[in-house]
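Only one protein chain is missing from this complex, and each of the others stays in its spot.
A and B are the chain letters, set down in written order, and residue numbers restart from 1 in every chain.
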Amino acid sequence: MQTLFEPQDPAVAKKLAQKLIHLADSYRERTGIMPTFMEVCGSHTMALARTGVKLILQGHVRLLSGPGCPVCVTDQKQIDAMIELAESDDRIVCTFGDMIRVPGSKRSLQSAKTEGRDIRIVYSPLDAVRIAEENPDRDVVFLGVGFETTVPVLAAALQLAYKKQLKNFSMWATTKLVQPVLRTLLTEKHVKINGFLLPGHVSIVLGQHAYQFLVDEFQMPGVISGFETVEMLSAIYQLVKMLDADHPAIMNNYKSVVRENGNPAAQKLMFDYFEPCDEAWRGIGMIPQSGLDIREKYAAYNAKKKFKIEVGEPKKTRCRCGDMICGLATPEECILFGKACTPLHPVGPCMVSTEGACSAHYAYMRKDG
Amino acid sequence: MCVGVPAKVIEKKDYTALVDVMGTRMEVGIIFVPDVEIGEYIIVHAGQGMSIIDQNFAQASIHEWEKMASANVI
């Protein structure tokens, strides 16, 4: 992330870190509890590791990776189906770069591409619509993964395809919502944390008010944060302060871009094209109404309805990605980590996605190897 | 969860804008930030502007961090 709005003085971050460590230690002395927070967003996982925040807080504040990495939480069966989609000669499959190396039960999109399947990496879903326009005699399918930040952009692609009345564009959507999964983590998974570092960019769409239930129902504090060193440090500092004062609240530390009610235009387009559906999450299972699927009105653009894709039940591996995204295991606790599972030969998506807990740990925190 | 980059709007059309990220430019959609004006910054995700950056809040945050870091009382 670039340093557009960061204090000129790098000493600010260092001082903040000292303050935060001091307060966390005194809280621990008083209560015997090390402050433990979950960073919901995978970009935070990545940024906390890259900037060294995670390392400097080690032994003072425990930071657990959460479910906010779209690739990591995608159910294996969905991944297998998306790879199966690409196995047809006449189809062009477009995807974000994130998905390309995720291992399927048989192979990854990458290996399918190596063997000549037409798989294209795009930066924007709208590029996939353009590709469909340029290839009128071939089916173009976009693999639509993502949380609330990305779903409005997926909707924009559907809108464009609809306006142009493209017959050869469709989307395989497997999207996720933040609120239901946080609720599930707190009620069913009994995740032991003292607060949430809340996602910055999802909150752009959702708004600050979306998290009030954490306080009302669970007395759980949360701070919305940006991705700069100082932003993350000050957000974690606020969390420790609220914990110390036993006064949980939802705070917005990213006011420059996150508004109380989010982005209404994005919300509207998202719900024009998508409707809530039950979604299966890797490692968690089915969570009711935790995803969005393409509305019936636009069924012609729904690849799940357009193509008959059948995949079997995926094989079980010893990969613990599912536990990782619930904050129930750390990468070092997985028997495969760094040995059978590395970025070059990933077993699970947490090692593939740059913002996956295992990948970030491998790149930035690993001690040997 | 979602990579978002601050980008400065340097040309504006109806539904798209040319933005500059530290000298690298690209075309992005602005349907979610239709009111953005040239010279303002937006957060870009997957080729779409998602939010206009409020520079006042950005400045205020910097002051807040500096105050937080230098305050003697915790």
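General remarks:
In this text, a contact is a pair of C-beta atoms (placed from the backbone, for glycine too) under 8 Å apart; a residue touches a chain by one contact, two chains touch by 3 or more.
The rule is simple: contacts and distances are computed from a predicted model.
Here one chain is missing from view; checked against "ATP synthase subunit a", "Hydrogenase expression/formation protein HypE", "Branched-chain amino acid transport system ATP-binding protein" or "Cysteine desulfurase IscS", UniProt names that protein "Hydrogenase expression/formation protein HypE".
The chain that is not drawn here is touched, among residues A:65, A:150 or A:238, by A:150.
Per the touch definition above, the residue from A:37, A:96, A:196 or A:237 contacting the chain not shown is A:96. In the full complex, chain A makes contact with the omitted chain through residues 1-2, 10, 13-14, 17, 42-43, 49-53, 55-56, 69-71, 96-98, 100-101, 121, 123-124, 127, 146, 150, 229, 342-344, 353-355, 362-367.
Annotation for chain B: contacts to the undisplayed chain at residues 1-3, 5, 7, 20-27, 44-47.
The rule is simple: only the chains that are shown with their structure count from here on.
For this pair, chain A with chain B, the centres built from the Cα atoms lie 21 Å apart. Chain A makes touch with chain B in their complex at residues 1-2, 4-7, 9, 11-13, 15-16, 19, 22-23, 40-44, 68-70, 96, 123-127, 146-147, 149-150, 152-153, 156, 199-202, 204-205, 227, 230-231, 234, 237, 241, 253, 255-259, 263, 265-266, 269, 355.
On chain B, the positions that touch chain A within their shared complex are 1-6, 21-22, 29, 31-34, 41, 43, 45-48, 50-55, 57-62, 64-66, 68-71, 74.
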